[in-house]
Structures are given as C-alpha cells and as structure tokens.
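Yeah, one chain of the complex is gone here, protein chain that is, but the others are all in their spots.
In order of appearance the chains are A, B, C and D, and numbering begins at 1 in each one.
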Amino acid sequence: MATSTEARPTTSSSGPEPQEPRSASRTGPVLLTVVTWIVAIGFFFPVLWMVLTAFKTEQDAQTDPPTLAFTPTLEQFRTVFDAGIGPYFANSLGATVISTVLVLLLATPAAFALSLRPVEKTQDVLFFFISTKMLPVVAAIVPIYVVVNDLRLLDNIWTLVVLYTAMNLPIAIWMMRSFFLEVPSELLEAASIDGASLGRTLREVVLPIVSPGIFATALICTIFSWNEFFFAVNLTSANAGTMPTFLVQFVTSQGLYFAQLSAAATLAALPVILAGWVAQNKLVQGLSFGAVK
Amino acid sequence: MAEVVFEQASRIYTPGAKPAVDRLDMTVADGELVVLVGPSGSGKSTALRMLAGLEPIDAGSVKIDGRNVVDVPSKDRDIAMVFQSYALYPSKTVRDNMAFPLKMRGMDKAEQAKRVNDAAELLGLTEYLDRKPKALSGGQRQRVAMGRAIVREPQVFLMDEPLSNLDAKMRVQTRSQIAGLQNRLAVSTVYVTHDQVEAMTMGDRVAVLRDGRLQQYATPSDLYDHPDNAFVAGFIGSPAMNLMDLRRTGDGVSLGGSEIPLARTIRDAAGSSDTLTVGVRPEDLSLESDGGGIKAVVDVVEELGSESYLYAHMAEHPDTTLVVRGPGRTKVRYGETIAVRVDPDALHVFDATSGERVGG
Amino acid sequence: MAEVVFEQASRIYTPGAKPAVDRLDMTVADGELVVLVGPSGSGKSTALRMLAGLEPIDAGSVKIDGRNVVDVPSKDRDIAMVFQSYALYPSKTVRDNMAFPLKMRGMDKAEQAKRVNDAAELLGLTEYLDRKPKALSGGQRQRVAMGRAIVREPQVFLMDEPLSNLDAKMRVQTRSQIAGLQNRLAVSTVYVTHDQVEAMTMGDRVAVLRDGRLQQYATPSDLYDHPDNAFVAGFIGSPAMNLMDLRRTGDGVSLGGSEIPLARTIRDAAGSSDTLTVGVRPEDLSLESDGGGIKAVVDVVEELGSESYLYAHMAEHPDTTLVVRGPGRTKVRYGETIAVRVDPDALHVFDATSGERVGG
Amino acid sequence: SGAGALGAEEGVETVTVAIVSNPQMEDAISLSPQFEQEHPGIRLRFVSLSENEARAKITASVATGGGEFDAVMISNYETPQWAQNGWLTDLTPLMDRTPGYDPGDFLPTVRDALSFQGRMYSVPFYAESSFLMYRKDLFAQAGLTMPAQPTWQQVADAAARLDDRSRGGNTAGICLRGKPGWGEMMAPFNTVVNTFGGRWYDPQWNAQLTSPQFEQAAQFYVDLARAHGIAGGSQAGFSECGTAFSQGNVAMWYDSTSAAGTVIDPEESRVVDQVGFAAAPVVATPSSGWLYSWSLAIPKTSPRVDAAWEFMSWMTDKAYVQRVGTQLGWESAPPGARNSTYDSPQYQQAAGAFADTVRDAIQRANPKQPTVQPVPYEGVQFLRIPEFQDLGTRVSQQMSAAIAGQITPAEALEQSQEYATTVGESYQP
Partner (left out) sequence: MTSTLERPPAEAGPPPAPRTPGPRSTRSEGWVRRAPLLPALVFTIIITQIPFLLTIFYSLQSWNLVRPGSQQFVWFENYVSVFADSQFRGVALNTVVMTVGSVLVAVVLGMVLALLLNRHFVGRGVVRTLLVTPFLITPVAAALLWKTTLLDPTYGLVNFLLSPFGVGDVAWTSSYPLVSVMVALIWQWTPFMMLLLLAGLQSMPSDQIEAARMDGAGAWAIFRELTLPHLRRFIELGTVLGAIYLVNTFDAVYMITQGGPGTASANLPYYIYQRAFLGFDIGQSAAMGVVVVVMTIIVATFALRLVFTSFGAAEEN
C-alpha cells in the first residue's frame, strides 16, 4: 500500500524528542482526522467495490441486496488475460510515457517563457493554448481521421503519441506556469548573476523548487493519456489499440458482464493507480522555504 | 500584566544533534524589556519562537503570567512578534498587513484605521500604505513588520532584529520610539539585536546566548563592567575587548615585557594557575605620548570621525594583538609604533581554561 | 580591470511616480570599494540592481569597463552580488548554493570544493555545509549569501547589506575579511550598508543617496568633516550631528543665550541670511564642570560602556535639543542641568533654506 | 510495441477483422488459432469493440476508405445500403466457388436481408428475432397460461396480474426496453408500432408518427412500461432487463431471441428451469418479430479479398457450427443463420426449449412489409435508411422521456414527427 512520507525521523538520542507543536484542544484534530478518514473511505468505496466485483462471478456481481459474502474467483481475470491484454498494455504504456515525456519537454520551457520571464502577449498565448481544447473531440474526430488516413498513419502508435501530446500540452503549460509563478523572482535573479544560462536556471534552480508541481503535471498527463478513449478507439485498430479500447470489448451488447468488466477495468487502472500512488507522495514537499527573507 | 518564564526550556531540531536552545532559564519581569544577544546561530530566534508557540518545547516549560503555555496555541497567547524574515502577507497592502492583527481581534474599523495611521506615521510608511510588500525596499518591509506588531497592545512583544535593515538615523529614532511605546504600555518585551548600541541602551536586562545556552543575564552596565566569562567579555562591546592569555609573574601578569599588577582579590582567586586570560577594553588603553607604556606597532587605523581605533600588535610578541581607541582625528598611521598604557583597575581577568571570571 | 560608471542613470518603477534612482552619476574606479548609504528607500538596492542588470535602466546608461552594459544580460556581466533578501536556492544545500556560480562557470570539481570550503571556513559555515537553507538561522543564511558571492573572482562585487544580521563580533571580523579579499583581488565593489562603522571604515569613498539622488560622494573623512549639506551632515555619524536653526547675531549665531562666533569666511559666504543651520557633533560638545557654557537639561542618558550620550534640551529653549557625548561612566542623571561648551572650530554651517554648506 | 506497418512475414497475409464483442464472436476468436493452423499463409488480427463503438468505427472506416479492415462485422441494416454505395465486395462469386459452403442453407429471410439486387454482400454469422420470455412458475402460480401466439393485450393483462410490487413483492410484470438508442428501445418499440398498424412514413415519405395507430402503440408501450415495467424503466436496456429477468425480478421479458441462451445458462441465471418462450405478441399483423443478423463483409478497399473470404467462409460455414458445438458446447453455437444448425440433434438437445420458437420467429419476420399499410422503406425494427440511426435515437429519447414520465407519449410523438418530417423531406422529390 501507499507509504506515508511524513513519518518522523527515527530517534536514537536519549535526550528530549522533538515534537509537533502541541495544541490546546485534542478533540478538534481527532475529530477532523476521523472525518477525513470517513470521507476518504467514502470516495474510495466505489473503487473498492469495483475491485471486489472483479473477484465475483457474474451472478454474484448483481444481486439485490448487494452482497459482500461471496466466494472469490479469479475467473474474470483469467478471461481478461485470455483476451490478450499484452499488446494493449504495451501500446498504452508506450503512448503514455512517450507523450508525457514530450509534453514535459515542450511545456517546461514554454511555461517558463510564460511566467518567470514573460514574453509579450503572454495572456494571448495562454489563451490560445487553452482554446485548442475547446473544440469537442467528437466534432473534430472525422477531420482528424481524414488527415491521419491521408498520411497513412492510422493504427499507428505515434499518431496517438502526437495527439496525446497536443491534447495535454495546454494543461501542462497552464499548470506548470502556475507553479513557476510561485518561485521567488529573486532566485532567478541570483541565478543569472551567478552566470546560469536559461536552461541551467530552469534545470538547477526552478525545477527542484517546483518539482511537486511537475510531478502533479506529469501525473495528470499520464492519467489523461492512459485513459484516453476517443482517439484510441477511432484511430487504432489491430496494432495500436490501447487499454481503454481493450476495456470496451467487455462492454458487450449481450448483457453487461460487469464482473468481467470490473476485472478488466481493475487491470486497466492498476498501472495508473500505482503511478498515482507513487507520484502523489512527491506532491507534498515544501517548495521555496528559506529562499528569501 | 505578564511575566514570562523559561524553565529549563529546550528545543532540538534534529534528533541527536545538539539543542538549538538548551535548558534555558530566564525570567522576564512584567513590563521589562530584555535584550537577547548572541552570535549568529546561538538560538535567539528559536527562543522567541518557543515563547511564541511556533516551535515545540522539547523539554522544560514556558510560562506566561504563571500559566504554562506549552499547550496554548500561538493565537491565544496574545503575543506580537516581529519576524526576522518579516513574514509579510504578500497579497495584502501595507495597510492591510498592519491592520490584520486588529481585524483578527474584531476591532472596529475606525479604531483600526487610526492605529494603523499612527504606526505608519511613526515608521515613516504613510506614503506606502497602499502598496504591496513586493514593491517596497528592504527597510520599508522591515518597518511594515514592525508596524504590524506595534499597532497591538499585546501581553508580550517579541522582536527579532527588527531594525537591522534601517539606517542609523532611523534606527536611533525608531529605537527610542519602541522604548517609549514599551514603557508606556508596560509590555514585557524580548528583543533580539546584533546592534551593540541597541543592546546596551534599550534593555533593562541583557541575556547573552551562546550555542543555545544562557551565558549571562544582567543589566547592560553589569554585563559591560563585569562579564561573567571571557565569552561575554569578548562579545559585548565593539570593538571587542582585548583578550590575551598572559603568563603570571609575581603580583601580576606580564604583557609586552612589562608587568601589569593584579588586585589582591584576583590574585587570590586565581590560585595557582600559570596563565590567565586578561581582558582590557580598547577605551581603557590610553596612548602615551611620553614614551612610557607598552610598545605596539599599528596595523590598521579605523577612523570613525568621532573616534578612531588603532589595531596593533605587540612590538615584541607579534601574535598578541590589541585594539586601542584613539581620538577622532588621530595622526597615527599604519606602521608607526605607539606606546600604550593599561589602566590596571579596568582589567578583566578570566580563567584561561574555563573562561570564568576570576575574582570580583 | 573594471571601472563602473553610472551616467545619468534613472529607474522609475511606477510610471508617473518619482524615480527610485534619479539621474545617478557615479564612477567606481577600478578596484575601488564604494560604500552606498542612504535612508531606507533611497534607492540603494535599486542602484545595485541596475548595475547588475536586474532592473531596466529607464534613462542614462551604466558602463562597466567603458562598455555600455544596458543590453548585456546579467549572466554575462560577471558580477557577484549579495542580495538584501539573500535569494538562496532552497532546494540546494549550503555547499551547493555556494558552489553554484562556480559550477555555472564550469570550474572543475576539486577547485570548486576548495573554494567553497575556504569561504565556509571564513564565514564559520563549515558545519552547516550539508544543510538546506530552511534549517539555518537568519545570520547563517546571510552568510551563505555572502559565501556564494565571495567564492568567485568577478569583475564587480555588489553587496546589499551583507552583514546586517550578524553579531558585532562576527561583523567586525567578516568586514575586515571582505576588505582584505577585495583588496587582494582588486575587485571594484559597491557595498550597501546601514552601519555607520562599516560606512566609515570600509569604503574608499562613500556615496550618500537620498530619494534616489546622490547627495555627496567623497572619502569617509571628507564626508564626516565636510558634509556638503545638512542632510549628509545629519545622516553620517551616530548619534547624529546636532543641527539647529540659529538666528544670526553680530559675528556669530545665538545659542542658548550665548553667542557662538563664526569664522569670517563663513560669515561672508552666508551673506544676509537671517537664520543659519548650524551643526555640531556630539563629540565636539564638551561638558563644563565649572559652570560656564550653555545650559541644558538632560532628558535621556544612554550608557554604552565605552562612552555615554546625553540627550538634553536647552534650558531656555526647550525645543532645541542636543546630544552630547560623555565619558563611559558618567555621573550625570536624568533631569540634571549640564553646562556644554561648543568648539567654534568644529561648527558646520548650512544655509537654512537650501541646506547647502556655507563657506568651507 | 506494435507501431508502424503490419508485421509481414514472408508469404503470410495478415487479415484484420473488426468484430463486435459478443460472446459468440469471442468464441470465434478463441477458435481462430485453429483456422490459422489450417491456413498457414493467413494470420488473423481481431479488433473487438463493443457494439456502438464497432458500428461507428467500421462505418467511418468503410465510408472514408480508411482501409484498416479486411473483414468487418456489420448487420442487415448496413449491408444493402453499403452494397448500394459500392463499398462492399460482392460475395456471391466467392460463395459459389467455395465447395460445401452451401449458401442455400441460410434461412431465406436472413439471406434476403443481406442481399442487394439478388446478390449477397455479407454472410450471416448469426441471426435473431424477438420473442417473449416468461416465467412459467409464476404463470402457473397465478393460474395463467401463455398462448403460443399471444396478443399484446393478453401480455398487458398478465403483466398486471403478475406484478406483485403493490403487494409488497419485488417482481415486476414485464421488462420493456426504455433506454434511448435506435438499437435499444427503438427495436422492440418499433415492432409494437408495426403490429398496432402504425408506420413511420406513407409511400410519399410523409411522416406518420402522429397517426392514431402510432399514438396508440406509443401510449400502450409507455403505459405498460410505466405501470408494470421495472424501476428506472427509462434506462432499461437489453442488459438491464436481462439482469432483472435472470435474477428473477420480472415475470416477462420481450426482447431478442439471443437472450435465450443467457436466461437458461445456470452460470448467469437463477431462473433456468422456469423460462418459457412465446412468439412476439401481435395486434393487427400476423407476426411482429424483428430480424437482425450480424454478418461479415469485405470492404472494397481490402486488397486481401481471398484471404479474408477464406476466414469468413470458415467462420460462417456449417463446419464451424459443428466445431463450436463439439468444442465449446452446443448451447454456444451461433443461432439463426443456418437451417442445418436447427436440424442438428445435438443442437436441438441443447437448445430445444427455444430453438424452434427462434427459427420460427426469424422465418416469420417480414422486413419487406412490416406493418399493415404500405411503406416506402424496408426493415422491421429499423428503417433501412442512413438517417435512421440518428432519427431513431432521437425519437427513442423522446419516448424514453415519456417512460420517465417527463412528457406524455403524445408530446413525444409530436416532437418526433418533426424530426421524421425533416428526414422524409430529403426523400421526397
């Protein structure tokens, strides 16, 4: 399971131990903690239910009232694996990782140019980027299909990489820009005094400070790419299909095999869930404390 | 009405490392202004933060008005603090920064405005009231931080180097205003400063910290005249006291060939130690024009206008250096040999090993 | 080899407002150390930032080594700067903070380490090299900022109150080390400080700014002895010079009932003005024990150990206040009347309206 | 991974097949390695998508000449239209030269539905009609009997009798689809419209949705669904009804004949032994069952006609049915396409409970004349015009809103009439 980064350093000294500031009322925080836990479990519950369903038979999956008492079975997972999850998984992984890396590579300098060292017309540029996300994909899919078809790039993983990059770039730029703006401008000044070029300033000064923001951005791009469905289903077929396209074959018109679908969805979500759990720990590191007076 | 007591209070930032504040025992009487001094990193800010409730107290306790406040959250301690790092609210104007503590206490708008305007007047910030902190100079920011504290009438004032970025003139002026305010409100105050003049003039008492430990806690003149140990002696006063490890000879110690007599009480107290650390302040050394006294060669002449300081080394022991105060316009120049006379009554004698004061 | 020239350089932050730096003309000779002083908000930091290329130059120009650098980005100006706000890299350790400029210049690792260690040693940071800035005290942070500048051998050093958060002892020590380093490397340096002692002792020349305008640019002793105007006179020296608007009487001016004679040259230069601003430094006033001199009533006695300052007002003109320097251990107490003698040769006379110095 | 062009081994052709992910198709995929073994020169790649995605994707691909697929699974809705558009390869010559393929074995109604101008453009994998499933046990309990050819009035009465929810039970009377979608509620609803004597257009393409017969049908359907249908009836689709019926929460279910396998599968159903089957209820027409078939076609763009046909013929052959029956069990055999399937004793044994009812329904389906009065279109549960997917879905949305009680059936039809008029106008000279 996920680990908590807040664990205090283990002490070995016999002296008095450091502690958090004690607070006057003990019940307040405890109550808050309890509330937080309840809410968290409430949010997680549907997912838990989905995972549980994946271990049920179809019959157990839909009972009235819902039941927790069932004999777990791996049947559904077996079916899913038999359907040949491998290539889909590999395609998803490829498209997601490559596009996320590309997004970060393109967005980082762009966000920098739009925040810390703003170019003219920053607002317009930002607006342009976000405006590219305003056209509903469903409206644009036929033109895209036609272009991709003309380029003979249907069912090609690179098509997805390019489209995912374009799809996530505006978000990444916007997000990163917000985080970059948190960097005290004095630090950039210090870096330029210290003779750092733009690239190095970014790499050595800005990025370490905004790393939680970068992780958040990368995580979100990863999630969006991994779960992207519409491009994948319309532009790929036998070779470049991704996990969501794999998933929909379990949405059959002959009755809904929900246990099977749950197993497939669980498997599909597993990589991002793991990535999310790992990355979100990185989201909680202090940013620029102690930098300036 | 607030007496502040530190009782064996400690703070350890990193487990295993040495405490930033180490079993501090200190009482600030009601209405008293205590100045906290010490080298950089000696735990001054930490001590203030402990009192303010911003740092946990790892051992011991802190009491305000006889009540242990270890579990009282900062906001209920009724303390106003000037942070060393200012900690201004970046999204608020100067006016709102200063009004914030008043607003938090639900003071009515008119009274808030009045107080803020008064404080701004006092600190010369009137024309900047509508700016955001980002558009202020360093000293202006510091003044805003100051203003945010002094608009209140808290139980305790904590000021962490509140004037370090102000020019001498403004500092003198603000210093006396703070002292006046503190006096008028009779608010117990702990004031951290690196400025010798502030330390000597503002405090009812001065506490000297070193490595988290309290070295001496006394009135300024006591501290100056009777430092408890060589560290305090060297730390208080600028330029610092000349501290020399001298060999004992007969009734005194030997310096630059001549013997300086020591008082009987000191001799007795010193017992059999071979060497003593002897301190003498630059102003207790006088230049002899008639050739008598200890000979020293001048290395540096610092002219401050109203006085000058001669940095010199013993003609015979180049390793022993001395600072001598001279007149504002001295004729002495680099390389010259001067003759210095020591006032035997002004000697401070310390144990060479422990650094503790020997005798009275 | 770097001469720095400000030529009518101006910076206006807010269109329409008065310039933060206003047509500054100043030359820093190669290898010279110039101290920049002025009240808080007078444009010192702005001037440094203009020189460093961090602020646009709205008019005029800045030249380094004869080359107009207005269009040269900071990183290519080869300047090392200590920021008033430190601007440490929060994600880097102290070591990496200090090594950063060297790394940027592609210096080899071993040399980097050596320099960083040397600087750390000098600044007493050795044991903190592996910490992040947020785990340091204020003074320690400031020293890191200092360290990051002095590891380099740039063309120009810019230091914006680099020692304001250090204790007196460390300050004296670091001050002389900086001076030594600057001397050794012969790097042109602009040094901003609020500390009178630093201003007087460190600079080859001192520039006094006020509201963005250069008031006087001269050697420290010139500044002290011949302030060009009443502002400089009052600003340099601590406690400040006593400045009084006095009415002319016959051959001099009248103060507290008695007449103080003025030199002929001054009288001539003053022309027909009725009133003159007359300044006299606290140390140029002496206490008369024999009852002669001007009578004043003591308001405050500040005892600094090595000397004391008596803040008093004229017995007959309560509005005219005076600061008089007394001996370290004075017997005078609050409310006593003292007699003060003025040294007529030590008078500074200024035009009451323009503030300009009158006569020599 | 699989980026770029199809990996081509020397002398091996890769045939890409787009299919709809129904259990029968999954069976085909699982058996396909046997095909590859028997045909070493052909490699198969399947793109399996759910029905809606598959239809959209295949249509886009074929219509724009995307050429991703060598064989596509389409239905009797698309086949004649696409054949007319010239998008499909004529399969008749291929069938003729394939020994033992026996196209004459296909059920005639199905064969007709997949033909254009007398030539077949797709070959049926399986076919279905609609019928009524009911709980024999509940009927017995209530002392009711189900006629072999019930009328809708009889069904409505029975539903009212069997609905015990007002008496504290949890059995609904009948499940009727209410979920919007031309392939969802529009299918059963259209059969009801037809048998009530309603029609979408008169021969001059004038929309007839507000005709009394149509309104009667709509009113009937909505009333029945609202009064005795399952909870959330406006969102009930094939799978929702299937779950409800299998879990024993509903007494009757009017739907596709393909549901038969599920409701008697002990793995999925709790009512295995209690299910009875009857023909689709009628009012004014002799029969009302729909006709639907999933079939395989070869887009004109495919350069691998022979290889594709090789696979298609394998999958729609009699031998395939045998193969499935012996290897996966006879209840899994694709129904409805071939007479020979029904003649097989093993199949009769496995699916005897419904096999003949199903064949009958398929054979009685009458796409050419679905209702009483003449119409300018073909199709039972759909109108075989390109606009129908959209039109049907829009109308179904209105009807669904009526089932949810948000509007009256009359209002729903009024709005629908407008949609239909717009479409009809494009067919009027």
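One rule holds in what follows: a contact is a pair of C-beta atoms (placed from the backbone, for glycine too) under 8 Å apart; a residue touches a chain by one contact, two chains touch by 3 or more.
Just so we're clear, the structure is a prediction, and the values are computed from it rather than from any experiment.
**Student:** Decide which residue listed in C:Asp96, C:Glu198, C:Asp228 or C:Glu283 touches the omitted chain of the complex.
**Tutor:** Of all options in C:Asp96, C:Glu198, C:Asp228 or C:Glu283, contact with the hidden chain holds for C:Asp228.
**Student:** Taking the full complex into account, find the residue in A:Ile98, A:Leu187, A:Leu207 or A:Val251 that is in contact with the omitted chain.
**Tutor:** Checking each option in A:Ile98, A:Leu187, A:Leu207 or A:Val251, the one touching the absent chain turns out to be A:Val251.
**Student:** Given that one chain is not shown, which residue among C:Ile12, C:Ala135, C:Val332 or C:Ala346 touches it?
**Tutor:** If we include the chain that is not displayed, C:Ile12 is the one touching it.
**Student:** Which of these touches the unseen chain: C:Asp71, C:Asp108, C:Asp290 or C:Asp319?
**Tutor:** Selected residue, touching the omitted chain: C:Asp71.
**Student:** Against the chain that's been left off, what residues of chain A make contact? List them.
**Tutor:** That gives, for chain A, the contact residues 1-6, 20, 29, 32-33, 35-37, 39-41, 43-44, 46-47, 49-50, 53, 62-66, 106-107, 109-110, 112-115, 117-120, 122-123, 125-144, 146-147, 162-163, 165-166, 169-171, 173-175, 178-179, 181-182, 198, 212-213, 216, 219-220, 223, 226-227, 229-230, 243-244, 247-248, 251, 256, 258, 261-262, 264-265, 268-269, 272-273, 276-277, 280-281, 283-289.
**Student:** List every residue of chain D that touches the chain not included in the displayed model.
**Tutor:** Chain D touches the chain not shown through residues 52, 56, 59-60, 63-64, 81-82, 85-86, 178-182, 184, 230-235, 240, 243-244, 247, 249, 386-387, 389-391, 393-394, 397-398, 400-404, 406-407, 412.
**Student:** Tell me which stretches of chain B touch the chain missing from the display.
**Tutor:** Within chain B, the residues touching the omitted chain are 52-54, 73-75, 78-81, 83, 85, 87-92, 100-101, 104-105, 132, 134, 148, 152.
Here is the rule we use: only the chains that are shown with their structure count from here on.
**Student:** Need the CA-centroid distance for the pair chain A / chain B, whole Å please.
**Tutor:** Taking the average C-alpha coordinate of chain A and of chain B, the gap between them is 53 Å.
**Student:** With centres defined as the mean C-alpha position, give me the chain C-chain D separation in Å.
**Tutor:** Whole-Å distance between the two chain centres: 93.
**Student:** Once you find the CA centre of chain B and the CA centre of chain C, what distance in Å lies between them?
**Tutor:** Chain B and chain C have C-alpha centres separated by 21 Å.
**Student:** Could you say which residues in chain C touch two or more other chains, in rising order?
**Tutor:** 84-85, 135-136, 138
**Student:** By the touch rule stated above, which residues of chain A touch at least two different other chains?
**Tutor:** Counting only residues that touch two or more other chains, chain A contributes 293.
**Student:** Residues of chain C touching chain B in their complex?
**Tutor:** Of all residues in chain C, those touching chain B are 13-14, 37-41, 44-46, 84-85, 124, 135-140, 142-143, 160-161, 164-172, 176, 194-197, 200-201, 220-221, 224-225, 234-240, 281-283, 300, 302-307, 325, 328.
**Student:** Inside the complex, what are the residues of chain C that reach chain A?
**Tutor:** So the residues of chain C in touch with chain A come to 49, 52-54, 73-76, 78-81, 83-92, 100-101, 104-105, 132-136, 138, 141, 148.
**Student:** In the complex formed with chain D, which residues of chain A make contact?
**Tutor:** For chain A paired with chain D, touching residues are 57-59, 62-64, 82-83, 87, 90-91, 93-94, 142, 145-146, 149, 154-158, 233-234, 237-241, 245, 248-256.
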